[in-house]
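I have a structure I would like to understand better, so I am pasting it below and will then ask my questions one at a time.
With one protein chain held back, the other chains of the complex are shown just where they sit.
Moving on to chain A:
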Amino acid sequence: MAETALTDHGEPAARAAGWRGIAADWSSDQRAFKNVSWGKAMMWIFLLSDTFIFSCFLLSYMTARMSTTVPWPNPSEVFALNIGGTHIPLILIAIMTFILISSSGTMAMAVNFGYRRDRVKTATLMLVTAAFGATFVGMQAFEWTKLIMEGVRPWENPWGAAQFGSSFFMITGFHGTHVTIGVIFLIAIARKVWRGDFDVERRGFFTSRKGHYEIVEITGLYWHFVDLVWVFIFAFFYLW
């Protein structure tokens, strides 16, 4: 994907390789990250900050889980489904994870087609990604409903430590919110791509800045991040 190396801001500058290159970039004027646009830099730094938020959530959950004196409900049991008479542990979560990971694939393809300025394919792939995301959130809603019917509440549950429900709703809720925001973002950008805003450099309604196809990649960064976070939640909450 050589296209992605080109940004909207002029030609790529010649640069030294390795550490020398990094040091040269940082000590040069104008830009510390060469050929990185403002938007992309901003998204990366935001994601770093957001990483700290999720880390704090997960660490707090782990503290609660390790220090509790009452038994912790067994996730494989709690998150099992009866499908066609067979009892399959974690099946719903496995499907959800699969869907979210697949959506990262379609997102990456959308970014690629975006830089080729293929409007239709980009927009379609973004909408497919959004659809995967929406499915994920829908399945999460199903999972929440099921647990709530079984008596799980943020403050109590039938099987053990109350922090199980608290952490579960808080962490998956916070992650689900991220996915939902991502879906809205994807749809909004897909609409702009479809309409050809980035080909005619139409100005944004609020910002009055010209749009660029790069926004597809920036959306992609966010989306991959949300997927990555899910992998950690999956590992620490469901598999532990």
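Everything that follows uses one rule, which is that a contact is a pair of C-beta atoms (placed from the backbone, for glycine too) under 8 Å apart; a residue touches a chain by one contact, two chains touch by 3 or more; residues count from 1.
In this text, contacts and distances are computed from a predicted model.
Per UniProt, the protein behind the absent chain is "Cytochrome c oxidase subunit I"; the candidates were "Pentalenolactone synthase", "Copper-containing nitrite reductase", "Cytochrome c oxidase subunit I" or "Iron-regulated ABC transporter ATPase subunit SufC". Here one chain is not drawn; of A:I53, A:V120 or A:V200, the residue touching it is A:I53. Residues touching the missing chain, restricted to chain A, are 9-10, 13, 26-34, 36-39, 41-42, 45-46, 48-50, 52-53, 55-57, 60, 63-64, 67-70, 154-155, 161-163, 165-166, 170, 174, 206-210 (touch as defined at the top).
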